[in-house]
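Yeah, one chain of the complex is gone here, protein chain that is, but the others are all in their spots.
Let's look at chain A:
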Amino acid sequence: MTAYLKLDHIDKSFARGGQVSEVLKDIRLTIDKGEFVSIIGHSGCGKSTLLNLIAGLTKVSAGAVLLEDKEVDSPGPERAVVFQNHSLLPWLTVYENINLAVSKVFGGTRSRAERHDWIMRNLDLVQMAHARDKRPAEISGGMKQRVGIARALAMEPKILLLDEPFGALDALTRAHLQDAVMDIHSRLGSTTIMITHDVDEAVLLSDRIVMMTNGPAATIGEVLAVPLARPRRRVELSSDRTFLRCREAVLKFLYERHRFVEAAE
């Protein structure tokens, strides 16, 4: 069986003036359909760059991103991104924001009534149907992120890309949204890649955790499988041996073997 998503020897460097800075070096990873993979690393290690490469928002310098054996070279709705700062359009209501995506992606294939039902289905999925006529400024940060997830899901993507989706939220809201994402993942089986710098979040949500070494020229240091049965419950897991072992492994990687050295140069 060939991999669903394959990152094939990817290098990424940025040229600025005469200087070329190498951000990512020799990234190799395969992800199966339905898998939930987290990418974790210290800030500046290029994990967001990696997500942008998969999304097609930035181009690889060498190597290739292959989705179902087809090369990715531009962004598209089959690789929907949930941005860290939600990126909802503030002049549109919640419903209109999702409608913008749905009418663009399914405008030719589904009737107006079908599209309406589809938007409401996705709003229900993130429990935001009650706020359909509100503008982003009128709802809380957690709600905005829910709508951002609904917009991404409404594109019916092959891969869902989450770019530190809960980074800007408080701990309680973050827990709610993690539960929501777990629930959605178990219902839809969507292949998901999530960038995070929260160890607990990574262990709780992922099937595998990809740990990045520090930049420049960051690469994948280690990949940890999380052999926890689903559905997972955070209360039970807090004393689960496997959970604690995985957590320890990630912590050791991040804080012992690849400690973040600030301004090393």
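Here is the rule we go by: a contact is a pair of C-beta atoms (placed from the backbone, for glycine too) under 8 Å apart; a residue touches a chain by one contact, two chains touch by 3 or more; residues count from 1.
Assume contacts and distances are computed from a predicted model.
For the omitted chain of this complex, the UniProt record lists the protein as "Nitrate ABC transporter, permease protein", which is one of "1,2-phenylacetyl-CoA epoxidase subunit B", "NADH-quinone oxidoreductase subunit M", "Fe-S cluster assembly ATPase SufC" or "Nitrate ABC transporter, permease protein". Note on the undisplayed chain: of the listed residues A:11, A:156 or A:200, the one touching it is A:200.
In the complete complex, the residue from A:9, A:104 or A:230 that touches the missing chain is A:104. For the options A:80, A:125, A:195 or A:224, the residue in contact with the chain missing from this view is A:80. Across the interface with the omitted chain, chain A contributes residues 55, 57, 74-77, 79-81, 83, 85, 87, 89-91, 100-101, 104-105, 127, 135-137, 140, 143, 155, 171-172, 174-176, 200, 234-235, 238.
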